[in-house]
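Just one protein chain is left out here, and the rest sit where they should.
Right after this comes subunit A.
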Amino acid sequence: MNRATAPAASASPPAPPAGRTDGRGTRRSPVRRLLARPEVGALIAAIGVYLFFFAVAPSFRTAGALSTVLYQASVMGIMALPVALLMIGGEFDLSAGVAVTTSALTAAVLSFQFTVNVWTGVAVALVVSLAVGAFNGWLLIRTGLPSFLVTLGSFLILQGANLAVTKIFTDNVASDSIADMDGFGQARKVFASEFTVGGVDFKITIVYWLVLAAAATWLLLRTRFGNWIFAVGGDQDSARAVGVPVDRTKVVLFMGVGAGAWFVGMHLLFSFDTVQSGEGVGNEFLYIIAAVIGGCLLTGGYGSAIGPVIGAFIFGMVNQGIVYANWNPDWFKAFLGVMLLVAALVNLWVRRTATRR
């Protein structure tokens, strides 16, 4: 870590200055370094929220409640991950919420209408979801418009298409049940099964969520692509000037959101066997909120994958904790709003600290 204090024997520059440091105490204190990590604020908040509901809601303390909280968090958290990566890359995707529904509807309607194995529908849904992501990215690059506008457009398009196309095929607001179609049981095992630990049932999505978070952390911190994500979000012109493929990075990030939407869409479809075509609206903000609470900078260039995991966990705790505490669930949104504002302020402070000279 700290080359200055290590015997720099390997370093044999032409004429290394004798002094190790210039003795002005440029070293940042460990505490400040820790606080500058993107997810620390969220972690403190998560512990606080947990202790709070632990104290006020006895039923919150059970393992069953933990399972429910984790499930809630995982479904949202799986989407929050690619949304966070995209945010670190400096862009938004407002179509992320309805894209989940689009993916689920594609698989459901296609499987039912053509009476094919549901896996065909699953595969086509993946292609459609990736294509939607690629389209968002392509449009952004070609037009130079802010992603807020571009994806607001695709949000409206997808929302309208979800409702209208479903109505064409089913004359209804929901897709037809695909429960008795080939491959349904298998797909349900993959996307929506449960497992038991110590007598408590947990949903498989929790495992996917944590594995994906680990993979995203690796991607961000240990790969070239991860370096590029930070760079295009931090200063895209400088990044381009040193040879970072800015456009490709952004398109891939949007396609990542598409892949996330597909995965969650499949989970929702195979948890039940139909999809409501109006679902998903508004969820895009929840993903963004999870990322921001998790310490990702709204303006890009800074954040982590662990942050949105914690953000989603807070979301799950608040969502369920209010129920366990027997409060009016309407308080949920208010609580979330407070969390968001606090997180935004913490972020601001963190960024100032991190770049303070």
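Just so we're on the same page, a residue touches a chain if its C-beta (ideal position, glycine included) is under 8 Å from a C-beta of that chain, and two chains touch if they have at least 3 such contacts; residues count from 1.
Note that in this section contacts and distances are computed from a predicted model.
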item: Per UniProt record, name of the chain withheld from view ["Sugar ABC transporter ATP-binding protein", "Molybdopterin-dependent oxidoreductase", "Septum site-determining protein MinD" or "Dihydroorotase"]; value: "Sugar ABC transporter ATP-binding protein"
item: Selected residue (touches chain absent from view) among A:G183, A:G234 or A:G278; value: A:G234
item: Absent-chain contact - pick from A:V244, A:A261, A:V275 or A:I293; value: A:V244
item: Residues in subunit A touching the chain absent from view; value: 1-5, 8, 10-17, 19-22, 26-28, 33, 218, 221-224, 227-228, 230-231, 234-235, 237-245, 297, 301-302, 351, 354-357
